[in-house]
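Removed from the display is one protein chain of the complex; every other protein chain stays in position.
Chain nomenclature is as follows: A, B and C, assigned in order of appearance, with residue numbering initiated at 1 for each chain independently.
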Amino acid sequence: MINAVVMPNPGAPLETRAFDRPALEPGAILLRTLGSEVCGTDGHLWKGQLAGVPYPIIPGHVSVGEIAAFGPGEPPRDVDGAPLRVGQTVTFLDVYGTCGRCWYCTVGKASTRCPYRKVYGVTMSADDGLYGGWAEYIHLRPGVHVVPLPDGFAWRAFLAGGCGMPTALHAVSLGEIAFGDTVLVQGAGPVGLCAAVLAQLRGAGQVIVVGGPDVRLAAARRFGADLVLDIATLAESERLQAVREVTGGRGADVTIEATGVPSAVPEGMRLTRDAGRYVVVGQYTDAGTATFNPHLDLNKKHLDVRGCWGSDAGHVYRSVRVMARYAAQFPWTELISREYGLDEAQRALADVAAQRVVKALIVPARDGTAPAPSAA
Amino acid sequence: MINAVVMPNPGAPLETRAFDRPALEPGAILLRTLGSEVCGTDGHLWKGQLAGVPYPIIPGHVSVGEIAAFGPGEPPRDVDGAPLRVGQTVTFLDVYGTCGRCWYCTVGKASTRCPYRKVYGVTMSADDGLYGGWAEYIHLRPGVHVVPLPDGFAWRAFLAGGCGMPTALHAVSLGEIAFGDTVLVQGAGPVGLCAAVLAQLRGAGQVIVVGGPDVRLAAARRFGADLVLDIATLAESERLQAVREVTGGRGADVTIEATGVPSAVPEGMRLTRDAGRYVVVGQYTDAGTATFNPHLDLNKKHLDVRGCWGSDAGHVYRSVRVMARYAAQFPWTELISREYGLDEAQRALADVAAQRVVKALIVPARDGTAPAPSAA
Amino acid sequence: MINAVVMPNPGAPLETRAFDRPALEPGAILLRTLGSEVCGTDGHLWKGQLAGVPYPIIPGHVSVGEIAAFGPGEPPRDVDGAPLRVGQTVTFLDVYGTCGRCWYCTVGKASTRCPYRKVYGVTMSADDGLYGGWAEYIHLRPGVHVVPLPDGFAWRAFLAGGCGMPTALHAVSLGEIAFGDTVLVQGAGPVGLCAAVLAQLRGAGQVIVVGGPDVRLAAARRFGADLVLDIATLAESERLQAVREVTGGRGADVTIEATGVPSAVPEGMRLTRDAGRYVVVGQYTDAGTATFNPHLDLNKKHLDVRGCWGSDAGHVYRSVRVMARYAAQFPWTELISREYGLDEAQRALADVAAQRVVKALIVPARDGTAPAPSAA
Partner (left out) sequence: MINAVVMPNPGAPLETRAFDRPALEPGAILLRTLGSEVCGTDGHLWKGQLAGVPYPIIPGHVSVGEIAAFGPGEPPRDVDGAPLRVGQTVTFLDVYGTCGRCWYCTVGKASTRCPYRKVYGVTMSADDGLYGGWAEYIHLRPGVHVVPLPDGFAWRAFLAGGCGMPTALHAVSLGEIAFGDTVLVQGAGPVGLCAAVLAQLRGAGQVIVVGGPDVRLAAARRFGADLVLDIATLAESERLQAVREVTGGRGADVTIEATGVPSAVPEGMRLTRDAGRYVVVGQYTDAGTATFNPHLDLNKKHLDVRGCWGSDAGHVYRSVRVMARYAAQFPWTELISREYGLDEAQRALADVAAQRVVKALIVPARDGTAPAPSAA
């Protein structure tokens, strides 16, 4: 049997359930989970804040595993087109089933709005199979986008970013940072920290992080932020003043919002200079409204405000390459505050909710007794 | 003497004052005014809604005139680099004095934020000279960007767009309309009408105008709008439904806001499809705040919202070329509802404020007795 | 039986063969052909100038037909997501099978380089089925991107552009024409003529067409070109001079190459102004080399040169919308010089090769005796 954490319903205690080893269709992959992240999305899932979730689910949308078995026929290929091999360490895009034929996929070129997309760990039901990462094994259906980790790049290093890295990579790319720009990041969670690192890998002239609590701000400093502003001790007006002081009075050239708090959005508009760019990526759930002044905050500033939502295979592929290439410069694994076994998943959720940790991982085999699929 | 309309102070009645013929410095031009537009900005000026206005002023920021005289030395050159000639019919960029050396001019590439810019008819005082278009003559200082009207292109046709044309050209360019896109324009004033025309000159698949009153909606139809939605008769939810009906349920690909009403901005976000583009150009003065939902209206939609403010010489140059090239297709002068002499300027302001006219012009010589400069 | 024109091998005479009515798999469509274009690609195919063609083939890659039947199960959906209906008049993207999973599809975002793509009428064999448009019926396999023609938009009007319209739409989009730009088109074949029209639907300030022979230059004039330069009577240096004369000595802002002649490429670099954009779309087959001066023609000019290749579903969808919306302004069907029955296909090829026609169509039912599928 294969053990997996199941979230039966919003608010209900997590359970560990035993699953049969799945029958693998042609093109499918059975992945032995090495680790899977715990993130804010999992908290939203547990609080029932996301629409269209087919509870019960196995949480865990960004994961790394070792290929244990393939379905019949030719082995599937990775994103680079190379045939996969049993034993390879890989990650995969959690989004599955993008159709390639709808209006958004073809004309709109916004595949994240494809109505057919499903997401491992989020919109695929545990009743249907091992479709989440908080499990000893994950069933990758035919067509899942698989990205191997390069030799010498530790799987923990990749998971240290979690979904925060492809999300931040998407947002930072949208920010169109120019060399020497001042980049301001609102929020010091995984997305914000990854954005602060990636800003340096776009040649930012200075990186400012506005957020909290201390454990996260310390991480921001360790990962190269030039200025860290603590929202617990500085009022909004003080934050604005502090940013203007280091930007010739103008504000940030590019701001990345990664907070989830609606009021952060008008604040971010004001923290950004006239004719700057503001990327809003943190408003992942409906947390209410915000009020702004269209003349002062948008029109007269001729600000560019870009909502950013969803990752695609390119974001994961690029995340792997960037993290591996700059692993000597950025000690990714220091972002991992703690690892949890399957039976500690509830506690992991709580620690993330309380912001006691920077990044938390579920590591099914952390006691060293991961069952082989044949034992299932 | 030279007669000019002077706005002494916000709310004070307009006066006609007589000015001496100005001494022309090297590079300066004396322009005999053929016409000057009356627009919403003039209304804002009269209500004192713009900051930093050095009353008394001569209103009139977009004008066409005939070159009457030059200052000593070589004649100045037009934007194309050709020497200007006495008798030529020209328009000019109202923005004067952009420095070319400040951070915004050099690094930020946002010359509309140059702190040294001044604007004819808006931020140049009547105490200093003939720096507005509601006058028999206009004094163009050295360095003003001058654009001749092509042979065969009537000056009234150019003024029919007024400042609305370069403003709309800027906004529509920012909208990055793709061939076949549905373009929605909020507002049917001069900017909105020009945007509706320009959308067709970007190959829009359909153009929707949301606005009022009737006189403007009729103009929208005459100038090619495929669908016109009257805000006087349709509630916000009905407008949203009407737009969705003709866009496969998605909303507009590109929306251009040209209303000046804060609440139009969140509505525009909702009228635009996911992953679309929304250009906010109409919020020219501070008319208060608006409330939106960052998750639903921005992030999950991954909308691109672009504030648009100010025109540069390129916008005027391109407006002239586009209006002249497509004059057979779009009967520009039909946009002019009425022309007023200098002594009727107060009435022109009132007619514009009441939206009784589409475009109003001040025509100093409309009685046929324009004084020659030598008579000044 | 169903009649189709078959090209057995390069250089071999075209034949009409009879095919069985195909068995339709779930998601497939049987289309009764209304018309199919004859274009330069067909000439290249007959001369064996394209690699990887699985002769025998049924030529005809851009076609319009009426839906005659579906495979079992739910009817397939069009690009907009609406279920298709028997009797509908539709066109479809000739490219079929783009995988959505390879590096180019996912990371490179250049689906035209997907190694799995096949093309109706070009890289699909007549041995495998009715996969080309010069046939009474076409077999659309599951997943083909289908675009209905809007009510009131004649199928002949759409085919008047042929593959030239989506190709030109792609190229013109890459050209990033700004309002008022001078756009120069090299070549007056279907791609060039469509580009000249589309340039006007981007608000070009003037459109110049360089090409020949007379029949095509006349069409260019009829479709709005402001200046037409005949390569038969003007030497390269005279063409350069003529272009500079109407562009203030600078050259075109945007140039679209649509000739197929290698030497046109360095000429096009020189016809374009410094810091302009040059889109090369006509070099569809290997016709040899060209020589240029990297310093003078590229670096010092800081020219942007963009190779353009292949269309996707978005290009076809947008072509349909643009052609339908502006059908009153541009009399598309005038581009059709002649229609040919299936038995006249050889002659159609010859007429196209000799440039005796602007656009040629194969119309299987032109004698009015199209067999119904049940008769097959």
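The rule is short, and it goes like this: a contact is a pair of C-beta atoms (placed from the backbone, for glycine too) under 8 Å apart; a residue touches a chain by one contact, two chains touch by 3 or more.
Keep in mind the model is a prediction, meaning the values are calculated, not measured.
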| item | value |
| --- | --- |
| Where the missing chain makes contact, among the chains that are shown | A, B, C |
| Candidate in contact with the missing chain, chosen from B:50, B:102, B:227 or B:246 | B:102 |
| Hidden-chain contact residue, picked from the options A:204, A:258 or A:290 | A:204 |
| Contact partner of the left-out chain, one of C:13, C:73, C:307 or C:331 | C:307 |
| Chain not shown: contacting residue from A:173, A:263 or A:333 | A:173 |
| Contact footprint on chain B, counting only the chain that is left out | 77, 79-81, 98, 100-103, 106-107, 109, 115, 143, 145, 312-314, 317-318 |
| Where the missing chain touches chain C, by residue | 103-104, 108-110, 112-113, 248, 250, 262, 265, 273-275, 280-296, 298-310 |
| Missing-partner contacts on chain A, residue numbers | 80-82, 169, 172-173, 178-180, 198, 200-206, 226, 248, 317-322, 324-326, 329 |
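Note that only the chains that are shown with their structure count from here on.
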| item | value |
| --- | --- |
| Geometric centre distance via CA averages, chain C-chain A, whole Å | 42 |
| Shared-contact residues (touching 2 or more other chains) in chain B | 248 |
